[in-house]
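Report on the following structure.
The complex appears here without one of its protein chains, the remainder shown in place.
Coming up: chain A.
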């Protein structure tokens, strides 16, 4: 086993663990291939059980022969281990460093994890594109499933099955793919049952500087318009950025070639700008010594909430086009794998009640993020503590979850899941025992044989015992379109994520429990009243029979 070479010291005694809001614990530290475990000797319980892949960065320092390792996790937690003995400490540190940055995906924990629960429903088959399409096909004869990408030959980042206009054949799709960034030809993202309007997404058109056009592309997207109707193209880049993209062969749809479409530019940031924003925000949240002015200016300087506002505003815009203007929308940025997906998925949260249920939200993530080719492996390789400049990391998915949380906060009864569900998804996107978020696309996941070799997150989450943790007790199905406010006064910091390890949530948790109790008690009482009423009614009818035989 390769891990043995990396673990020079598998076990150290008398290690002291320091965590915020818990007393320090002394215990034995064990390193395994995938975990760092600390168990206190008193009652043999594990105090700490940490996946190496959750470790974002470590610092070590020495005072005499007492070494200290500070572990910074991808979920923003910071813990400290005091390890007696310089050699042990150095060994542990270098092992952690090596084990938390394994190059090969197949060495990751999901390939070794053996589930301790009975799989009732295999999550790998829970959200098949065919099933999803059935939800739409009943309402529309205008769309079809295409298997043109069966071998991932047309578009490496698309799944084998996509939904396209019925009138466009696979040959045309192949042509359109050559005209769109990464072969990402326009596909159906969402069908609005109420009025038949759709959201499509794609990569940028490869118009280049000389204004190349593609008749099939024009035909494809025009095929989605009803007679005499116009549609909107939402480009998630500013006009400036989109124009610059032409020099690199990219570009945007020219009015002249797409006369039935109106283009709107929004500017959602990407990559390192988002990553820097996250780093600054987490740094600000972790420093408890900031005075008020400094805290507010750091919060502002992080720009995190500006990004939230920008993304939400764009999603609202897309939803407005669909629901209010009765117009279809095509959304893209450059690749169509990041800001595009934030917008398409959030627009669905706003428009589609089903996506606010647990099952529906899982389907949304499966469809709009995993199968749509959001490169999770690249984006989530490092989190807020990475000190090396890396090109591909970006908290795109976390921003999406934060936006969902913002809407959840404004409509606390319209979601079947609670905040913990979003936090859980955040954690698993960055480090997990499940294979769901491994790889950058369907084709990569296929090559890795994840379905055979790893367990799906959904298999675990969808067990009744797990689901109960993530169920919102206030949920009552709301079939309306929900329009959130995007004013800065309405968009607070997501404390459940960013202040999670920096403050005690004891009183808030207790209040939440009390709330759950009141709701449970209410259900109990209602049930009891119904039983008693029925009993009384029975007695009354019996009496009635006695009186008038």
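FYI, a residue touches a chain if its C-beta (ideal position, glycine included) is under 8 Å from a C-beta of that chain, and two chains touch if they have at least 3 such contacts; residues count from 1.
Note that contacts and distances are computed from a predicted model.
The listed choices are "Myotubularin related protein 6", "DNA-directed RNA polymerases I and III subunit RPAC1", "Peptidase S26 domain-containing protein" or "Sodium channel modifier 1"; the UniProt protein name belonging to the chain that is not shown reads "Myotubularin related protein 6". Of the listed residues A:19, A:77, A:175 or A:230, the one in contact with the hidden chain in the full complex is A:230. Note that of A:13, A:466 or A:510, the residue touching the chain absent from this view is A:510. When the missing chain is restored to the complex, the residue among A:210, A:288, A:388 or A:452 that touches it is A:288. In the complete complex, the residue from A:121, A:151, A:283 or A:538 that touches the missing chain is A:538. Against the chain not displayed here, chain A makes contact via residues 230, 262, 266, 285, 288, 290-297, 299-300, 303, 305-306, 308-309, 313-314, 316-317, 320-321, 324-325, 327, 409-414, 474, 476, 478, 480-493, 495, 499, 502-504, 507-508, 510-511, 514-515, 518-519, 521-522, 525-526, 528-530, 532-543, 545-546, 549.
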